[in-house]
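In this view, the complex is presented without one of its protein chains, the others remaining in place.
Which chain is which? They are A and B, in the order written, and residues in each are numbered from 1.
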Amino acid sequence: MPEPATAREPVLSIRDLTVEFSTEDGVVHAVNGVSYDVYPGETLGIVGESGSGKSVSLMSMLGLIPTPPGRIVRGEALYRGRDLLKLKPKELRDIRGGDIAMIFQDPMTSLNPVLTVGEQLSEAIRAHNPDVKEKEALSRVVELLRLVGVPNPDQRAKQYPHEYSGGMRQRAMIAMAIANAPSVLIADEPTTALDVTIQAQILEVLKAAQRETHAATLLVTHDLGLIAEMADRVIVMYAGRVVEVGDVMTIFSSPRHPYTTGLMESIPKLGGGDDWLRPIPGQPPSLISPPAGCPFHPRCFLSNGRQRCRTEVPPLRPIDERDHLSACHFAEELIGETEGLGARSPEGVS
Amino acid sequence: MTESKQFEEQQPQRPSAGGMAPTPTYGGVAQHSGPIADIGEPTELALTWETGVDLKTRSQWQYALRRFLRHRLAMGSLVVLLGILAVAVFAEQIAPYAFDDIDLENINSPPTTQGNHFFGTDMLGRDYFSRVVFGLRTSVWVALVVALLSTAIGTAIGAISGYFGGWVDNLLMRFTDLILTLPGLAILLVAAVYFGAGDPLRVAIILALLFWTGIARVVRGVFLSLREKEYVEAAKASGSGDTRIILRHMLPNTMGPVIVNATLVVAAAILTEAGLSFLGFGIQPPNPALGKLIADGQSEGLKLWWLVTFPGLVIVAIALAINFIGDGLRDALDPTQRRIRA
Partner (left out) sequence: MLTYIVRRLLYSIPVLIAASFIIFTFVSISSDPLAFLRMQPGVSFDTIDLIAERKHLNDPIPVRYVHWVKEAVTDQFGTTTLGNRPIWPDLTRVMKNTAQLIIAAELIAIFLAILIGVYSAVRQYSAFDYSATTFSFLGLATPNFWLALMLQVLVVNILEKYNIRLFYVSGLSSVDPGEGFRFVLDRAQHLALPVFVLATASIASYSRFMRASMLEVINSDYVRTARAKGLNERKVIMRHAFRNALIPLVTLIALGFGGLFGGAIVTETVFSLDGMGFYFIQAIGEGDPYPVMAWLMITATLIIVFNLIADIVYGILDPRVRYD
């Protein structure tokens, strides 16, 4: 399904998005000039630590960030040619849940405890299809629940969220998201709050949802395994900026940014000969007073304190391939050094 | 889902993520050399280059203090409260007259600057300002004693209940609930009538015996949640006795909520004691009390408005200040108020 990225029009285009928050400790620069495209039908993985701005950029695009204290400083978010950031509230509401749907991290707290699951799902349907009668909506709800693999959907629809297990709740959330056949599906850490055994199941449900809707999926996570399993292209974010973009094989096999390299390195490997884990040294940067120049330079093994890293913010530019971008002044030095870091080696343990 | 297998075969090659999908285990050893291999040792790389961030470690209490100092209303109230406390402590120096200085030539006069009768005089010509000041001192004293006693009792009961759980907890909580099913003021009145009131200490004890329930609840809540925490289990495993665990590991965690609660108890105690004294069942002459002053003022008829107004205003001022401070403390000690999701 994913075709060469260059041949198509993006369904979603984010340009120079910058979001700040005023807090009592100062202004938090959560998102700094983030730009990327999303193409129809693809799965785009967005990787980063907490605080990298990966969730904030998407939520602010949908108007889900409270605007005191948050503020969208500048930027565009073009969905099918319309800038979401400039839409009137009603228009944005139509798109939210209808064209662009979101799945959140913690299904336990993301569902209203006093309404039945069926009521919440049919609400989602009728918000965007006001002519649909209750009965119709309910039967569609049962269909959706069946699609995501909830057993006995007709009974389950009348139950409350606390009667569902964690995995079932997340299935219900996914059902709610695909109820209106969105063109873009955003999954924000969809498996993080779940048990490991359930995670695999939910991934299958996500894949089924993708097949059903042919939606472009934005998969936001810090879990590289998830990315490896599902993503077609990957964006790596750090300190509110995009630092690397590329397709999944390339990112894993030959990362071109020291942060990405560090991420690949810090994953414990089965049967590895290493004696210790290799975390990225140092602390995540303060978003209130970020370091000057490249935000990663204090922790960067490649930088070695070079002047340019400390003063100039590196632009996101293509490295050895057109579709492989990196925001590093010295990305070329990584060519040839980082091969095989993340990929499976032939002799590896299965 | 039989479609999935077919689908997978059509997929371009993916980097393998080991066995199970999301678990970040990677097969194979990365063959690399050169500078990258040295990432492993944590070096001073961490903060060698200037990050512009000044990392100072502050203790939890320092953070709380900082937050409290920023709370302007609370700080202002603190100043006001300290002023009031100073007046209470130095009553003798501040009050122009003694509490019971009768001056029959000057009875029932409204507030005036003549003779320093700022609050006027009462039916026996006693300077009202002085009476209010002394009454204030008694009220403050009683309230503080109530807060202390009720905190002690409440903490003890809450700790025992929360720590041991089981039937002990059940019993103590049922007992607490029972006390709550009875109307508070009525119980206090019965106790006051029969166990003898009039004396500030007795009144304080009676009040404390009602006010401990709130703190007990709070402490119990904290203990119940901490009980499951690993460090308590670790302490137990390493052989610490129950008392030691309670005192060293768990009790300090209750400090925050207990302080907030105790502050609110002070305010509530002042109001309740004033009510009791007003009804005649609290502090009685010869001890001065603000509530009693108001009651006496009432019986003089409502034309002598200053007799009723001033003691009441003082009560409102103290209670307001304490409530603001309590609010500030709560904000300072509970940082989960404002959340900004990254």
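The definition used in the following text is that contacts are C-beta pairs under 8 Å (C-beta built on N, C-alpha and C of every residue); 3 or more make two chains touch, one makes a residue touch a chain.
These numbers were taken from a predicted model, which means no experiment stands behind them.
Here the chain not displayed is in touch, across the complete complex, with A, B.
Touch with the chain that is not drawn comes from one residue among A:Gly81, A:Pro113, A:Pro151 or A:Gly336, which is A:Pro113.
Only one residue in the set A:Gly98, A:Gly225 or A:Pro295 touches the chain that does not appear here, and it is A:Gly98. When the missing chain is restored to the complex, the residue among B:Leu81, B:Val258 or B:Ala319 that touches it is B:Ala319. Note that of A:Leu62, A:Ile235, A:Val248 or A:Cys300, the residue touching the chain absent from this view is A:Leu62.
Even with one chain removed from view, chain B keeps its contact list with that chain: residues 177-178, 180-187, 189-191, 193-195, 267, 271, 274-275, 278-279, 281, 291, 294, 298, 302-303, 305, 308-309, 311-312, 315-320, 323-324, 339. By the touch rule set out above, chain A reaches the unshown chain at residues 62, 64, 68, 89-90, 93-98, 101-102, 104, 106, 109-115, 123-124, 127-128, 160, 162-163, 173, 176.
Please note the rule applied: only the chains that are shown with their structure count from here on.
Averaging Cα coordinates per chain places chain A and chain B 43 Å apart.
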